[in-house]
Each structure stands twice: as C-alpha cells, then as structure tokens.
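Removed from the display is one protein chain of the complex; every other protein chain stays in position.
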Amino acid sequence: MLKAGVIGLGYWGPNLLRNLYANKRNGELIMCDSDPDRLEKMKLRYPDVSYTSDYRDMLNDSSLDAVVIATNVSSHFPLAKEALLAGKHVFVEKPFAASIEQAEELVDLGKKNSLVTMVGHTFMFSPPVIKAKEIIDSGELGKIHFITSSRVNLGLHQKDVSVIWDLAPHDFSMLFYWLDEEPSSVSAFGHAYVLDKIPDVAFINLAFPSGAIGNVQVSWLSPSKLRRTVIVGSRKMLVYDDTEPIEKIKVYDKGVEVIEPESFGEYQLSYRTGDILSPKLPAGEPLAAEMEEFLSCIETGNTPRSSGAEGLAVVRALELADASLMKTG
Amino acid sequence: MLKAGVIGLGYWGPNLLRNLYANKRNGELIMCDSDPDRLEKMKLRYPDVSYTSDYRDMLNDSSLDAVVIATNVSSHFPLAKEALLAGKHVFVEKPFAASIEQAEELVDLGKKNSLVTMVGHTFMFSPPVIKAKEIIDSGELGKIHFITSSRVNLGLHQKDVSVIWDLAPHDFSMLFYWLDEEPSSVSAFGHAYVLDKIPDVAFINLAFPSGAIGNVQVSWLSPSKLRRTVIVGSRKMLVYDDTEPIEKIKVYDKGVEVIEPESFGEYQLSYRTGDILSPKLPAGEPLAAEMEEFLSCIETGNTPRSSGAEGLAVVRALELADASLMKTG
Amino acid sequence: MLKAGVIGLGYWGPNLLRNLYANKRNGELIMCDSDPDRLEKMKLRYPDVSYTSDYRDMLNDSSLDAVVIATNVSSHFPLAKEALLAGKHVFVEKPFAASIEQAEELVDLGKKNSLVTMVGHTFMFSPPVIKAKEIIDSGELGKIHFITSSRVNLGLHQKDVSVIWDLAPHDFSMLFYWLDEEPSSVSAFGHAYVLDKIPDVAFINLAFPSGAIGNVQVSWLSPSKLRRTVIVGSRKMLVYDDTEPIEKIKVYDKGVEVIEPESFGEYQLSYRTGDILSPKLPAGEPLAAEMEEFLSCIETGNTPRSSGAEGLAVVRALELADASLMKTG
Partner (left out) sequence: MLKAGVIGLGYWGPNLLRNLYANKRNGELIMCDSDPDRLEKMKLRYPDVSYTSDYRDMLNDSSLDAVVIATNVSSHFPLAKEALLAGKHVFVEKPFAASIEQAEELVDLGKKNSLVTMVGHTFMFSPPVIKAKEIIDSGELGKIHFITSSRVNLGLHQKDVSVIWDLAPHDFSMLFYWLDEEPSSVSAFGHAYVLDKIPDVAFINLAFPSGAIGNVQVSWLSPSKLRRTVIVGSRKMLVYDDTEPIEKIKVYDKGVEVIEPESFGEYQLSYRTGDILSPKLPAGEPLAAEMEEFLSCIETGNTPRSSGAEGLAVVRALELADASLMKTG
C-alpha cells in the first residue's frame, strides 16, 4: 500500500484528494495547506486523513511515497524539486512548471533518482480524448493533415500569466498525445483587452515534424464555453466537442459531392458526403484514471502517459507561444 | 426598365441570371458564354432571353446598361475593364479581381465614369449576416474584441489559386462589413497537402485599427462542411453557424459564474452563464437581394453595400494573406 | 413520350408541374385552373405549356395519357373518377379522397380499366424515409416494437377538416410503408382550440397485426415546427428528425448500462449505450422521384410505390382516427 500526500487544497487539490482517497492502491493519506480555513474544511470532510500546515512535515515523513502538488504555478517547481530531492514520486498539476529550465530540471531529477514525475494533463485521461487517440492510431483517419482546437470561455483573469499558460496546456497536451510528437515551430497572435499586458485571447499556430499543422484558439472573454476540436486526416475527419452531452466524438467519412447547386438554398444544403459515426465512449472520471496511473506507475516503475517529459514538451510550447505573442501583441 | 447582360454561364452565372430574370427593374436580358453547350442549355430554360457567344456583341449594344461577370477569376479584370470603358455598370463575382492593382483600376474607372462597380460578396446579403450586423451596430455586443471564423469543407482543388482566394473572400467580406473597417495587418499560416504549391488549408490572423482581431480557418480538406463564426464583444457573444437549419444565430448573454466544481463531471457541466437568444431571421434569397441592390443602385446612383471598394479591400487582404502564407509554407 | 396534364395550380400544383416539365418521359404538358390569375402566372413561367381553364377540355384530349390532380380535397374524387372514366392514368395529391368509399371506388376503377392510380405521399419518395425503409428491411433494427411520430407546427386552420386529415397522411403513409401493413386498430384523442369542432391537436394510437404499435402527434398550434419520428426495434433504434440539416437519420445501437449513479448529475449523464451512426443520404428532390414513379409506372405497367391502394389505406386510417377523435373530443 502506498502513502501519498496532497499539497494545496484550493481549487483543484480537493478533487485530487478525493480520487486518491477512493483509490485502493493508496493506504494512508496526508493533506497540507498553509491556509487554516481550507485545511479545516477538508478535515471535516475527511476526518480520517492526517494533515499538516507545513509541507516540510510531509517531506520529512519517511513513510511517504508520493506527493501531489496542486498549488499555484509559481510554486510548482520549488515544491516538486524539494519533493524529488526528498526521494518522493511527484505529480504536479498543469502546467508542469513555469519555464523550460524548471521543467527540464524536474524531469532530470526524476530520471536520476528513478522517481516518477507526472503532470496533471487531465484530458489525456478523458474518454473522448482516448477514443480519438485510438481512432487516429488505427489509421482510420489516414494521415493527419491538420488539427484545429477552440477553447473559449468566461475566465478569471490571472494576474501573472496569459491565457495561453492557463488554457493552452489542455490543447497542447491533447495534440502532442494524438500526434505522438512535439511541434517544430510555434507562434501566436493575440491581444490583451481587460488587463494590461495579460493577453486574454490568443490564436496559436503549430507545425509538426510529420507535416501536420495546428491552430489553437484560447480566450477568457467568451460569455459561454465553446469547445471544438477538429482533426482532419487524408481519409476521414474527427470532430470532438466537449460541450456535447452524448455525441462528443463524431467521425465523418469522406464521399464524393457532385451536385451543382441551382440556388443559394441548395448551395447551403449540400453539406456532407459520407456516413457519420459517433462511437460509444466508456464511462469513467478522468481524475480517477489519472490518480490510478500515478499510483500504478509508482508500483510498476512504468512511465506515466502524462509523464514529466510530456509536461516539459507542453511547457516548451507554452513558452514559445507566449514569447511569440508578446512580440506581436 | 434596365437591360442587363450576364457573361459566363458555368457554375454560378445561371443563378445570377435566374435572379436577374425574376427582378422587375430588369426589362430585357442578354446572356453570353463562349461554350456552345452551356449556351444551349440556358436557351432551353430561358427561350425569351437573347444570347450571344461573344461578349463584345453585348458591350457594343448601346441599349445595354449593365454587365454581370461570372467567369473565372483571371478574366474578371479584362472583362470588367472593357465593360466599364464601354460605359456599362459592372457586377463582378468574388473575388473582385486577381490583384490589388487590378481591383484599384476597376474602382477608379467606375468612379471616373460614374458607373456602379459591385462585387458578388453574397454573404453580405444573407439574412444571418445582416442580422449580425444589426446586432453589432446596436451596441448589444459591446466593443468587439475578436472574431473567429471557420470555413472548411471538401473542396475542389483549384489549379492556380490557394484555398485563401477561394474561401476567405466570404469571411473577409463579412468581417469587414461587420467591423466597418479594413485590417491593418494580415498574416497566414498553412500547408499544401494535395497539390504542390497550392495551399489547401490556411489559418489567417487579422488585426484591425479598432483593436479587434480575427482568426479565419479555411480548408478544402474536410469531409464535411463546418461553418462557425464567433463574435466576442465586451458585453455579449454572437455565434453564427450556417449549417444550423433553424438557429443560425445565437446571442449569448454574459453572467457570473461562481460555482467551484467538486468533480470533473461538474467542471464540464458549468458551461454557460446567461440567457441565449436566437433571433428570428427574415426569409429571402441572398442572390435576389444582391441583384436587386445592383439594379437599384444603377437607378438611384447609390453606392452598393458590396461596392467595388469592398471588393478591393477584400482583394488587398487576400493578397497579403497569400503572400504571408507563401513565406511560411 | 407521354402527355400529362395538371389540374389545380394553387399551392402545390406548380411544384408538380415543374417536376413534370423537367421529366424526360414527358413530351407534351397541359395545365388547368379555373382561376384566371393562377393560370396567367403559370403561362408567364411556362410559355410553351398549353393550358385551359376547363378540365373537361383536358379529359377530352385523346392524346392525353395522364392527369395530375392538385385541387382541394373535396374535388379529388369527382375529378379523379371522371379522369379514370375518360381512360386517363391518375395521380391525386394527398389525401387520396375524402372518404373510404370514394377511395375504394377510385382504386376499383383503376384496376378495372388497367389504369395507374397513384397518391401524392411525397415522404415515401424522400431520401431519409427511403433510407429508414432500407434499414428496417435489412433487419438491422430487429423486430419493430413501436414507432412514435411528432408533427407539430403553426398551421393554417382549415374550415372543413381536422388536423388529422391535414397532417397525419404524412405519418400514416410513412408508418404503413415502413411496416408493410395497415393498422388493425386506430384511435385518437384531441381537442379543438381555435375553431369550433375543428380539432387542431390530436394524439393517435395505432396497433398493427405484426404486434407493432404507434403513437402519432399532430398539431397546428405549435409556433415552431417539430418533427421527430422514433422507430424502436428489438435490436436498435432509428431516429428521423426532418428539421436536422445534416444528420436527419441516426441509428442507435444497443448496449449495456451498468453504472449505478451516485448523484443526480451522473444520473442525467448516463444517456447512451452504443454507437450512433448517421448514414449518408442520397440527394434528390422527392417530387422529382414521385413524378418519375408515376410516369414510369404508366410506361411499364408496374404498381407505384404510393399506389391508389396505399392512398386507400391511409384514408381508412384517417377516417377511423377522425371518428374516434370526434367521439372523445
């Protein structure tokens, strides 16, 4: 049985805690937050979980195997580094770190000390994203030509990072996972409307070694959430819309369109050409699968699907996109 | 009563002919195509319309007021120029011309000779686009922050022009119409998958003097048509989906979202914040309105909604986008 | 080459005329309406079609093969009977006749004189309905258990017939076509809200010899059109929504649902179990196929898909439903 600790009980930490609590590989659990109110709230909900307000207590506990870090971005690196140096396996919420250098150092430390490093790219554990991966890998779509992804909603403006660091990790992690490669070039275009120098809308272009290209739109300014990812291959197209309740994934077959429209009305009607299939998706909470991946990789020594290396790849693209954005903005 | 002539009876010309035929401002009509088969087909359908296989016959007809040009792009300029020099009002299918220089010369010729020049930006006459314009102008959306537009489908690869020249005129004309301004910068990113040096997918970034920015995705590679234009303002968002049969336009009100989700499931459920309104759209074929605009402007001397100047603005953006694409591709 | 005549140029007749005009089996065409305005309008559109204001002129024309009747319901029977007696093949708009007796007499007359009788059940020629028929006949859905069909919209209240006679012919003709059988029992429940004694909403129950049952909802009172037909078989379900632009037909595979929901949210999320397929539908205007069926059956002597017998079956069910409705209302 493993013993894991959660640092940070703010917005996301309680969700990770809940899933660790329910996971059977996990024996004991300890939670930590320097804010006494948050700690108090969690103590009421989990009276049998031990706690501390100082993460160093946790790291000093020699019986502790793993640390899950759900604090703000700026503290990801120092906490993860200290945990790795203390010999703990480390899971860090996304983004993995605040810079390429930090991410590289964490990955290196993990390797050197044979410790698992993992990043919370939750979408890599969500059923529609996994199903899309299976379909891509099966060759059903043919060679992947391009992927577009839109992720806009009404977001809380962050004081210190652009919308790219907040939202693009989701899309980047999906794209890299699906294509099994990192981009060879990344550029971005955007604007800061609400807060000075904090871009709140960005359009990001990516080119991949395989020849595939991508376009990612992220924004905090949209009153309603829109999510749509389109994967166009040489044979078929896959559309993944996370706001759809039932048909989150649709695969569009190609066909031949020969109608010469006689009127504008007909022009608008001739939309599609082949069958459309919406495959059954398995049920299951992504966070449960994510925690299970972390704990099982600790036990088996396997590399997690969203390993530190994936975290680094995403941070690399984020840094490139953000730098490009700052130039154009 | 006016007398108009149509040059080019291939793909789109018959639709323009049909609407001119039905328009009551139009008295006589003459049609022209150098291909005898096409001409024959139209003679059967319109036995009372005169015809010629040589457009010069048409231009020499002193009783003719106006010429409608629906030929391939490369002949837009020489035909329109000759018609303007012959003193005819001119309507040219989109794109207005094959280069900025050509477009400028046509606009100038029209002005100098007090002749109407108009371009076939049909979407500027379609009910949802006009409704969106009304909503924007009313101030309901607040200050426009950004517009994204996706126009992908299975397209016929053209031998000589990129997907930008084929599909982006639609989006550019809508954006410039809505924002009432031309972009201050245009850049594009894309790839040529099927034919060498003919990009078949492109992502275009636009910046406008007002501060608004745009992202336009166009492609011929998608097995099924996707159309979605999102206009995000400081107060509300408008989504225009031309593949929707009923609710083509939706206006999303802003709200306040305060829920701290407890699980990934809830996280995904908390999608929207305010009311959503899908306004009633008037019926009416855009092409009929377009031909009516052309003929009425000839009679009144007014400037058409999609005047030659609008045609020029779009050609300018197309040329910039295409040049940028060629650099990055 | 056949010679056909159209009687009635009001609401629907011009559409039939247009498709007869375009059909190549048809040589000459004659049109007829006692209203001079309607006739004038059509003469302008079809200057090469002969015309008369008296249908008897048409029936006396010995070179005429067939008559298409698109007048109001009450004149269907006398006109069709006179045409059959004059030796003409007859197509009658739906409903075939105003009573069972009338419909039976027309079918008998056709048989006796070896003339084609056909009814304008247009949906039997529309691509989604035909695709549903193919899927049912293939056995993919298993044994058909029940069919529900909703057809509500804002309708013009008719002075002399209930909403059942106006709208239910569409649903009845589809159901009988799909199931290949007539109902063994029909009953209806409804109400007359706007005009006294003219029911404008009705719910109709049908039982079929095969064991299948049906529920049809029709109304003129709904501000927006809703169309949804659900076919539930022992193996799969087919949903046909005619207001959908692209995915008019969806086939839902069965699966096993084992999740015990923990919260009301999850309860609402566990919606589906298997793959969903939206098959490609061929293009094509139903009316063109309908006129082609009529003319080709005249030439070949085959029985049309929507023969007089089908017209009779639908009239039988309409009369039963209406009688039942009058009792309960």
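Observations, loosely collected:
In order of appearance the chains are A, B and C, and numbering begins at 1 in each one.
As a convention for this text, a residue touches a chain if its C-beta (ideal position, glycine included) is under 8 Å from a C-beta of that chain, and two chains touch if they have at least 3 such contacts.
Computed from a predicted structure; not experimentally measured.
The chain omitted from view is touched by exactly one of C:T52, C:T71, C:Q102 or C:T122, namely C:T122.
Checked against the full complex, the candidates C:N15, C:S34 or C:Q158 give a single residue touching the omitted chain, namely C:N15.
Among C:L20, C:L106 or C:V239, the one in contact with the hidden chain is C:V239. Note that of C:S75, C:N113 or C:N215, the residue touching the chain absent from this view is C:N215. Although one chain is hidden here, its contacts on chain A can still be listed: residues 47-48, 224, 243-246, 265-266, 269.
Interface residues of chain C with the unshown chain, by the touch rule above, are 11, 14-15, 18, 122, 126, 145-146, 148, 150, 152-154, 187, 189-191, 193, 201, 203, 205, 207, 211, 213, 215, 217, 219, 221-226, 228, 230, 232, 234, 236-237, 239, 242-243, 252-255, 257, 260-265, 268, 271-274, 276, 285-287. Interface residues of chain B with the unshown chain, by the touch rule above, are 245-247, 253, 255, 259, 269-280, 283.
Note that only the chains that are shown with their structure count from here on.
Chain A and chain C have CA centres that are 52 Å apart. In terms of their C-alpha centroids, the spacing between chain A and chain B amounts to 38 Å. Each of the following residues of chain B touches two or more other chains: 224, 243, 265.
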